[in-house]
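To keep things clear, I will list the structure first and then write my remarks on it.
Only a portion of the chains appears, each positioned as in the full assembly.
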């Protein structure tokens, strides 16, 4: 009999869900025992829902059912479900003893009062909200160990916090100047539900900004950077790219006097030494979406002119921005090698 | 006071509708006096529905209302409306005295018995169906003159009938062999309604065949070519291209003994002399979608090896496959230069 950790993916029909399933099928210590669809009523083979999984799994995809979690004796649950759904179901899952990695935004913000405005609902359990570990893995190893509830970071915030946190901690950024985060994401970030905004003809050969000054990732970024949530401190503008997957953020910061490109590189090198999923671009080449797409890495680089820095970061929004970071977090929480199921370990 | 023909476009929110509006705004003898949306209830500026029309028109887009046709004293109505809707409203419009150019499929098939199977409804008025002129303009000038009801051809059938009709009439094709029409269309051909099949992520970086052996354009093509509707005579396979607009058809026919590429070119040249919207590719260059996209032309060319011909045709599905052919037809019906509003006349 297998000694593997038994895991369930809820939200198995979504874009992050299927990526998570593909990763888990390659994991040596976790066994995928269930796949839930939060919004459909029928049980059907996962390979019917996602024909790309044919030949890889015989698992069935079934309607979400909390009782099945116990029936399957699952110790680990990944929620790739809508925000409001995660808000509802997490407390019950925790009580049932499962470790939960929630990929939605329902458990990310520490300030419960932001939920009605940015998510349209009240946080179900503000006390649990405080206990949730914000799983930006590279900065959360200690808290993640044995965590029961992990709030997986948003796709955009991951690309912004990874390069900025070390520089802010090192006091290199002039915070009296507005930090500008101009981010661009592929369409899978908008989810699988068809609507006018995801229609091929509306997206292809086009490009747009959206939710200017009001995207729900803005307060998450400010929280992660330890900044007051105000447009004079930080502006985050998301844009929609006519591609399937990948995010690139162009971040503008004013540096403290004397801070050079090399100094930034040094801080990053120290911070990310031994962190397998952050890659530094320190030469003339800067990160591009094609280098990071379909990989579990967050790539970062910068250019400095006088006291201004332009920082470029890129990731696959479905991997480091969702599924692979979720698995990274689960690996750390459960004591496995952080890379298990994500990178080949020889 | 203007002596222009007063026209209405119904279906103004759709992809063909907006193209038609753009063409009509450049017409010297037709004035666009109304724009109807068949499925929405609110009146709002066309430039709100289609921001690309800002600066070009102040017309309002209003819910479909047959009474408004009379109120506006419109003599010409273009219907870019759903098949079933066109089936319903055409008889009333005809009775009210308007000339109708219907861009749907509701009035194209002469055999009324095909409607339940291919369109899911009974033809409203089989007698009127017989009177409708099938507006493949290049082959219908005489019937179009003063026509009251014009059934504008399907996008796919236009690309297939234009090159094949002259060759079949000239007896050049061995009809004992199956004619294979392998067609590929951009996504605007699927209409503006968002669904799983038009979601950007499902279409981009992919390609698929659909409705194999059962697309409703198959009987239309057989009718246009004068062939029995049977897979042993003609196979039509549509595919979905990850582009916004354009169709390319690759057509395989066996030639009668001795028929050469030059002979085909000669027949085409004779047939399309004086026809401004068919372009012959007789050199080494074959039609490609990019040459025809955003133009009102149907481009045709062929390669012959032994007694087999591969015919390539291309068009913009929203123009020669819909809006510009509709205007071509209206121009002929009303006695204007066929090119009015479509090509610049110096």
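Worth a mention:
As written, the chain order gives the labels A and B, with residue 1 at the start of each chain.
As a working rule, a contact is a pair of C-beta atoms (placed from the backbone, for glycine too) under 8 Å apart; a residue touches a chain by one contact, two chains touch by 3 or more.
Just so it is clear, the model here is predicted, and its values are computed rather than measured.
Of the identical protein chains in this complex, 2 are displayed in place, while the full assembly in this structure file contains 4 copies of the same sequence.
One rule holds in what follows: only the chains that are shown with their structure count from here on.
Chain B has its Cα centroid 46 Å from the Cα centroid of chain A. Partner chain B is touched in their complex by these residues of chain A: 15, 187-188, 192, 194-196, 198-201, 203-205, 242-244.
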